[in-house]
Each structure stands twice: as structure tokens, then as C-alpha cells.
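Written below as C-alpha cells is the structure these notes are about.
Omission of a single protein chain aside, the complex is shown with its protein chains in their original locations.
Up next is chain A:
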């Protein structure tokens, strides 16, 4: 089958490759070229120039260590959560799973404001213990955990829930201690998912922008913040281009490392339906673990969101919410409330694109006989997560400016940019599960006469349905909260929710501030509802086939 298999894989990959070439590689290359290519000769000497500056080296160092610490902290705090969500049944689990995912999709401008209210001056910590964390690195680290908790719970927990607990039980039956059984059976199986999660968290924190800018004050700067400043404020495109290349190389190295880890750990897993693996906690230890996880969620994730809601209710009779329905002709051409509809439409379109592109890519990457260059493609798909939104946004401007691709003012640009960020989620969520499907099942089905389509429908689909839904949900939620790229390309008469919030925050006056908080709360609720629907949908369809 190898030759046909190769042809099929090529076909499957054609669409994602074209998509990334046109909407990612080309724009980014164009803006880098603009920065480094003067009159036909590449100014590569700029690279050493820029790297020689102490300021830039300081930025590089800070970017790296804060990302490492943030990742470690997130894994430490969220892995118990992943276990609890995967293996325990408790009342309100569905709602809670949706709630912990909300922070991940909230725009940083909102989260920054909420966090300041918590750890900043006059915040809750300040009132209770006179502790202030704003403009310290702790605020940044905590916010990173706040954002990325869900990445670990969803990516690791998603697989954990489908691991057959009987394997571990069998190991214990054969005399292994609880720890040994976990270490020898569960841990290796979870490896790829933990690596994927850690990689994502590292990527997000390495390229962190809004959080660092708002909570760190002007003294802390990541590579991404510096690229933004150089491009957008100082307009030094050559320094920005060098920094973009550096970030590219760094992110590429991390991705290569990840690909290597995954390959070493790859194994066909025995997956079962999640509903049979979860049970009520037993014994004091398990109850304590559950309580501990709930406490962490309450303090770290729910409290900042609660502050947001509280501030949005600052005017009597929901005054801020009522104000949202008026078009004042000033800040907005339309009533701010209409941003909700825009956001949903854009996010749906982006999800469709992301699931299609990401699904095709994941299917192509699953093949056992995948060659080296196919694996390289896997890593390539992740690159958009590691490239600054301002680079992509400016790149769009100068590359997509001629027919048939003069998309600069087209509505489709927003979902396209959002899908670019969504695709890696789809691929990352689907791939571990797709790869874990025992290939012999597919072969057996084929031997018994099933067509490839039928094989996919009857073997792959039932096993990955859950992952597909999680992937779609993530893509949707990420699109909903996407801010960096959207703010560059969203049209003023069609602002998305995060864009509208940022614009309200950019104005003086009680009413604007209150409306920003109200709109943030609405965004939060829309996200929570969307994620909750997803949870429902998932359970309802279990066992349909």
C-alpha cells in the first residue's frame, strides 16, 4: 500500500499545506523580508547586531526562564486537576470543566484587569494580608497558570479519562505497588499527552504578550512584547525581523524536541469510553485530593472571574448592561451588544476552517508509515502559535493586497487568522488519540471488506469523536477570545467582543469602564455556555454507534 498510501497522504496534506503557505508562511516571510532586505541584499549582519545588545539579551533570558517556571508551575498545579477530572465523578463536574476552560479563552486585556483587582493595590490580597503582587514576576506566573490550567486538564485529562483503568489494576493484581503500577502503566501512556500539554503551555508563556504587558509593567518584556514594540511603536522593522527569526528558531527547536519525545513514547493504547472510567472518590485521601483541586480552582480561577462580575454590577439596575444596547455613535458605530453576534459568527467560521484543516492534517499525520518530512510538517503546523500576532497582522497587510487575494478588508480575514491559531489545537488534540488507535483494527476492517471511508467512520470516528469535539470546542473558544490578530483586522462596524472591550477600556469615564466589565462578563458567560454545551453534547452522543 505504500505508494498509494503516500499519494493519499500527499492529497490529505495538500489543503493544510496550501492554507499555511498562503495565510501564514507568505505573510510572515513578506514582513521579515521588508525588514531585512534592502534593495535586494539581505542585511544578515543585523542579526549579530541585535543579538549583541544587552537589552535584547535580557529580554531573551527573561522570556526563557519565566516560560520554564510558568510551565513547571502549571503542570504542578494542574496535573492533579487533570486526574480528578478524568477519574472522579462528582456533582457539578461538567459545569466546572467548562468553568476552568473559560480563562483560557478570555482576552488578556480582560484577564489583566481582573488580576490587578485581585493581586494589585486595593485587591483582595492587599485587603486581607497587605500583599501586592502587581509589577512582580509572581503576578505574571500566576496569570500564566490561570490561563493554561485548562490546557493541561483538557489535553492530559482527555486522554487519561479514556485509559483503561483495568490495565493498572492488572498490574497491581500482579504484585506491583500502586506507585509502580502508575509509573509503569499509566505514566508511559500519558506521556505524549503530558508532553503535548507542557509544550503548549511553554509556547503560550514563551510568547506571552498581554499578561506581561499589563501585569509586569514596563520593566518586564518578553520577546513577543519586544517584537510588538519594535514593529508597532518604534517601527524598526529590521530589529523586529531579527527578533521574529530568533523566536522562530526558538519555537522550532522546542517543537522539534517535542516531536522527538512524542515519537519515543508513541504506543497504541487501549482506549475505553470515558464514562466507564470515572467513579466517585473513595477514602479520605481521594476526597482530600478532590477538595484540594476544588480549592485551587476556586482561588486561582474563579476568584478573578468573580471580581470581574462584581465590577460589572457596579451600577444600579444593571446600568452597565443596559448601556450596552445603545449606540452612542461615539465609541462604536453599532451598539456594543452587537459584538456578541459578530463574535459568534466569526468564531463559527473559524472553527469550521480549523476543524477541516486541522482534521485533514491530523489524518495525514496519523499514518504509521509517515516519513520524516511528514513529522516535520506536524511541527510546522504549530508554528503560528509561536509567531507574534503583530507580525502576522502586518504581514497580511503587505502580502494579501492583490486580487484574487486582496483580503485586507474582507470579513473572511478574521476567521482565517483565528483558524490559524485554532488549527494547532485541533491537530494537537486529535493526534494523540488518532495515533493511539490500534492500526490492526483498521486493517482487520479492511480485510473484512470495509471501504476506507467506512473504516474511518466505523473504527476511527467512534474512538476520536470525543477528541474531535474537544478540538472543535477549543478552536471555537480560542477564536472567540482571540485578540492579537483580530484587533488588527476586524472592521470597525463589526467589532468582536474582545475588540469592543479593549476599545471601551481605552476611554475615560465610569460608563465606559463599567460597560467594558459588563461586556467581559458577557464574553465569559458566552464562552462558559459554549463549553458547557460541548460537555453535554459529548455525553449525549456517547454510545450512539
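As a working rule, a residue touches a chain if its C-beta (ideal position, glycine included) is under 8 Å from a C-beta of that chain, and two chains touch if they have at least 3 such contacts; residues count from 1.
Please note the rule applied: contacts and distances are computed from a predicted model.
One chain of the complex is hidden; its UniProt record names it "ABC transporter substrate-binding protein", one of "ABC transporter substrate-binding protein", "NADH-quinone oxidoreductase subunit L", "Iron complex transport system permease protein" or "Cytochrome c-type biogenesis protein".
Of the listed positions A:87, A:144, A:229 or A:435, the one in contact with the omitted chain in the full complex is A:229. Only one of A:78, A:349, A:381 or A:518 touches the chain withheld from this view, namely A:349. Within the set A:52, A:92 or A:218, the residue that contacts the chain not displayed is A:218. Taking the complete complex into account, A:513 is the one of A:321, A:425 or A:513 that touches the chain left out. Considering A:311, A:435 or A:466, the position touching the chain not shown turns out to be A:311 (whole complex).
Within the entire complex, the positions of chain A that touch the omitted partner chain are 1, 4-5, 7-8, 11-12, 15, 34, 113, 116-117, 120-122, 213-214, 217-219, 229, 231-235, 311, 314-315, 319, 327, 329-331, 333, 349, 352-353, 356, 359-360, 363, 394, 397-398, 401-402, 406-412, 415, 446, 451-453, 455-456, 487-488, 491-493, 503, 505-514.
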